[in-house]
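One protein chain omitted, others in place.
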Amino acid sequence: MKITIIGAGSSYTPELIEGLIARCDSLRVDEIALVDIESGRYKLEIIEAFSKRMITRSGLEIRISSGMDRKAALTGSSYVITQIRVGGLAAREIDEKIPTEYGVLGQETTGAGGMAKALRTIPVILDIAHEMEALCPQAWLINFTNPSGIVTEAVHKYSDIHCLGLCNAPMNMQRTLAANLKLGPEDVAVKYIGLNHLSWISRIWVRGQDLTDELFAQQNFIDQVASILGDEPVNKKIVSGNKLIPSYYLKYFYHPARQIRDDKQALADGSGTRAVQVEHVEKELFELYALETTDTKPEQLSKRGGAWYSEAALSLIESLESTTGGMHIVNVLNQGAISDLPTACVVETNCFVDRSGVRPLAAGALPAEISGFVHTIKGYEQLVIEAAVRGSRDHALAAMLLNPLIADADIAQPLLDALLEAHKLYLPAFF
Amino acid sequence: MKITIIGAGSSYTPELIEGLIARCDSLRVDEIALVDIESGRYKLEIIEAFSKRMITRSGLEIRISSGMDRKAALTGSSYVITQIRVGGLAAREIDEKIPTEYGVLGQETTGAGGMAKALRTIPVILDIAHEMEALCPQAWLINFTNPSGIVTEAVHKYSDIHCLGLCNAPMNMQRTLAANLKLGPEDVAVKYIGLNHLSWISRIWVRGQDLTDELFAQQNFIDQVASILGDEPVNKKIVSGNKLIPSYYLKYFYHPARQIRDDKQALADGSGTRAVQVEHVEKELFELYALETTDTKPEQLSKRGGAWYSEAALSLIESLESTTGGMHIVNVLNQGAISDLPTACVVETNCFVDRSGVRPLAAGALPAEISGFVHTIKGYEQLVIEAAVRGSRDHALAAMLLNPLIADADIAQPLLDALLEAHKLYLPAFF
Amino acid sequence: MKITIIGAGSSYTPELIEGLIARCDSLRVDEIALVDIESGRYKLEIIEAFSKRMITRSGLEIRISSGMDRKAALTGSSYVITQIRVGGLAAREIDEKIPTEYGVLGQETTGAGGMAKALRTIPVILDIAHEMEALCPQAWLINFTNPSGIVTEAVHKYSDIHCLGLCNAPMNMQRTLAANLKLGPEDVAVKYIGLNHLSWISRIWVRGQDLTDELFAQQNFIDQVASILGDEPVNKKIVSGNKLIPSYYLKYFYHPARQIRDDKQALADGSGTRAVQVEHVEKELFELYALETTDTKPEQLSKRGGAWYSEAALSLIESLESTTGGMHIVNVLNQGAISDLPTACVVETNCFVDRSGVRPLAAGALPAEISGFVHTIKGYEQLVIEAAVRGSRDHALAAMLLNPLIADADIAQPLLDALLEAHKLYLPAFF
Partner (left out) sequence: MKITIIGAGSSYTPELIEGLIARCDSLRVDEIALVDIESGRYKLEIIEAFSKRMITRSGLEIRISSGMDRKAALTGSSYVITQIRVGGLAAREIDEKIPTEYGVLGQETTGAGGMAKALRTIPVILDIAHEMEALCPQAWLINFTNPSGIVTEAVHKYSDIHCLGLCNAPMNMQRTLAANLKLGPEDVAVKYIGLNHLSWISRIWVRGQDLTDELFAQQNFIDQVASILGDEPVNKKIVSGNKLIPSYYLKYFYHPARQIRDDKQALADGSGTRAVQVEHVEKELFELYALETTDTKPEQLSKRGGAWYSEAALSLIESLESTTGGMHIVNVLNQGAISDLPTACVVETNCFVDRSGVRPLAAGALPAEISGFVHTIKGYEQLVIEAAVRGSRDHALAAMLLNPLIADADIAQPLLDALLEAHKLYLPAFF
């Protein structure tokens, strides 16, 4: 079995390598192909060397190959993991900065920043998908690149390749919930519905018993859940009204003005965008990775965010290799699972996964409290995909008007022009 | 046949009387009962006297009764027209002023202002509906009170009375379209979809031919349609992208910041809210109405807004009396007409109306460009109804968070408290 | 305005001519083009001469043209009425005889006979539709040819032409209901749902009041309705259980064995199939039509069946010419009107018709008692269309297995072979 990692120069790669080593019994990996682009050569070479030290330490017979030749890497692959960042952290900084200047949220996955990222990313991922059709048509594309739901839907719409979108948020939410309840992760099961970064836990089973109603009747549970959205007391009312556990990203939708104020402040006082902060962490990490003596994942990686990244990806691959299967929360074609969303859109929800593929569990209709919200963002996402594929400013503008984090034509129009201009290099379809 | 007008002290009433006189052949009205509340006695008496002069001038045998006894007026009615304003223009001024102070739109039908109006109005209209169940169970409640769609849905949810929500916007939009095309109103037919004050014309037939595609291919047609949303050039892109004719109220959703800026300016420079302006027009109108010599509808009424108000109501009643029926655009129980909205919600769309009732035409699914939007506002509306009926601040807060014209918890929470406090007198369920 | 009648040699044509004369004020017809095929020349010439005498008698200026040149007739038409019978009464006799021999129902619109008729008819009607696309693309095809629902769906699936399927059954059912209630036809309004020849009245308004529940609570009403299905006492239980007024054709579905027994008896005792009986009536009619002295529709035509045929067609055309429109029950694209049937299938239900076209009224989901039934027959219909278009025996067999009037593979297979062989001449796609 060959696993190909595209965007392998990412600081996350060692976590994947570590996970593959840990699961060597169930996943008999023969080769890991690391791929990146020329501008990532420096990082890739560090990762390659570090990975080889990890493998050597493990005593396993896994071959590490590495390079810029994506087609060679794809050939014969069983799994292709994409963790690319088109335009790198420099582009992310633009995604975070320009919207803030226009008074709307700059965030790399939601709002205007996330849209710009999607516009840059979709064409590249579609190129990869089309290469896979020719070079490894039976392989699975496991997409980690954000905004993961939109990108995955684009692949499903424009390619026949097997594709899943993966995010560490669902596992994070389930583990955090278990920890809050002072239970082990295996004690808590959840029903999970929505879209990537616009998702909720709507039912909670503790050791097999549905305790949803009991838990939401307890004020201290409400308080814990509300803190996901921030310290504001109003969050407790939101949670007690909805009786749903929101994803962390909902705080952007419930408190946009506060967030924009904070972002403006950060730009003003020189503390910089999140992209700048990540850059510092990454620099430090790569210094560690480069040391000849480093042959295990360093502690500092946890600061980078992305907890459970490796766990989510590798337990998923384990199920995709098994006959008994398992339950995972992934971005998948809806197929009627969420009954009031279109059949052919991508949703993030519980799925049964085995080697025959991925099938979402029937989730029924969305609760009234979130239905309109999800419909709106799904409409936004579909317009973004069309904008990216056609290079259409009309679709991009329509998308921005639907997104409640923008939703003002007088801002949307010049902001769109500014973002497209700033990312011109990565958006040939628009120029 | 007896027609009861509740809120008859409104400046609009003479237009209704004029219409009833004009249609005396098809609608054989025996009695018009004018009802208002004590605080509206002054206006009601002027309207009563004026109405009697109009009837006298017409030579018809229609009895005008008038008073504060709503139950007496309802008894034996065939049609009950509600045009009330709970709290009067003073309450409207609060609806327009307080949200503006909190930096969100203050408008009497959409956004926070419209929500406050709905909270005040729903309990009163439900009281009327329950009285009708006892006193005139076969009568039609034709609701003109805004927000008309929400109020109508509340009646359908909590009463079995025959009920329709009426707005002059659909007729206005169709007539304006015909005028723009330099055609007579009978030359243009439209497919109309959405919710009250969140609606679109999605298909256009000219003398029987579907010219939708041809018209949206013409730049000067795009320009005319775009001007509905205001002068901003971006509106042309919106319209050419959607290929839909938006209701005038969409400008609030596409340009909220600009509108709020204008509203703040108006408060600052002393020109006052729209409520204050309406108050001036009304004062002038009632002076005219009070003159012994006034026995026809004065020209100045047209300044008040509400064109086609009487035409919409009376042509509707004409169809409700007929065996041949006719097509009207009203607020009606969906019943599957818009296939992706709930069966039991109220939508504003084309209906076939005859004496057997009102049945919406199958409209299919909403276009992708507006579907998320409509789902969101429908979700908002349903939460507002529950908030009003239960006196629930939780539901009211959830409603505000869904509405893209508010959509920030840090604003919604204090704004809600402020609005409820200001309207305390009319919101007993909340206190 | 030019109206083209295809299959004009039918004995029904004089009824249409009479209707066109009666409505000369609303429908300003310039020309009526009569078309038939060579084998119908004798009848066509009689009809042509008779029609001219009727026009002369009326004193109107309507031109009658007549001949075999279908393309010439279609050119410039506004309405094309199809009342063809592919293979003539001889083919109908086969449709009625062969199934009876195999022990299943031989009936010209339902069951195996109706399927054979559909297989012969669909290709011819599609030829006409394709000619209309070229010669009169704005015209309406009003299809009277049975099985009207299947044929209409085939046109909608394989052509863009404006098309409606018309049947006299809905008007018959509404008039019979009114007569049973001792009311005028204008006093009774109905909600009508289902497919052509598989339809029900599901709601009844008398002078505007919904009396459905009251009527079905009366035993004598149940008895009247039950007699539609025949004299058997069980029919009263069926009707009191369903609370629906069935179409006359439902008796075939509720009493197939009895009907087959009667049909076998008729074959055995020499009284012949219904085709043979019709042939006698037709012979008598054409003798009358041919008389120089006949210039009005003769009484005997009523024996032929088809009451309200002309009324249904011409009141429909009147609405298709009007701006005010009217309500008609026709075979129309579903578009969500019956919410649990596919969007793109043809249903028979209430529609609003004006010169902008035909839009079904939202009817909601089918009642549970008939839902499975209608789904089954719709599945059958769709397979028949595919069988006809592709000349596919597999689809034809699958259709027969779905139809509860056949529904046995050991009968279906040889019966299908026998029917195709017998109609070989008219089924080139299968050979």
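Going in written order, the chains are labelled A, B and C, and every chain counts its residues from 1.
The rule we apply is simple: a contact is a pair of C-beta atoms (placed from the backbone, for glycine too) under 8 Å apart; a residue touches a chain by one contact, two chains touch by 3 or more.
Just so it is clear, the structure is predicted and the values come from calculations on it, not from any experiment.
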Item to complete: Identify the visible chains that the left-out chain touches across the whole complex.
Response: A, C
Item to complete: Based on the whole complex, identify which of C:Thr75, C:Ser159, C:Thr323 or C:Thr376 touches the chain you can't see.
Response: C:Thr376
Discussion item. Touching residues of chain C against the unshown chain: what are they?
Written reply: 229, 232-235, 237-238, 240-242, 253-258, 340, 368-369, 371-373, 375-380, 382-383, 393-395, 397-398, 401-402, 404, 407-413
Worksheet item: For chain A, which residues touch the unseen chain?
Response: 138, 186, 189, 205, 207-210, 323-327, 334-337, 339, 343, 350, 352, 354-357, 359-365
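We adopt the following convention: only the chains that are shown with their structure count from here on.
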Discussion item. By the touch criterion stated at the start, how many steps lie between chain A and chain C on the shortest route?
Written reply: 2
Worksheet item: Which chain is in the middle, if each chain's centre is the mean of its C-alpha atoms?
Response: B
Worksheet item: What whole-Å value do you get for the distance between chain A and chain B if each is reduced to the mean of its CA atoms?
Response: 44
Practice prompt. Send over the residues of chain A in touch with two or more other chains.
Written response: none
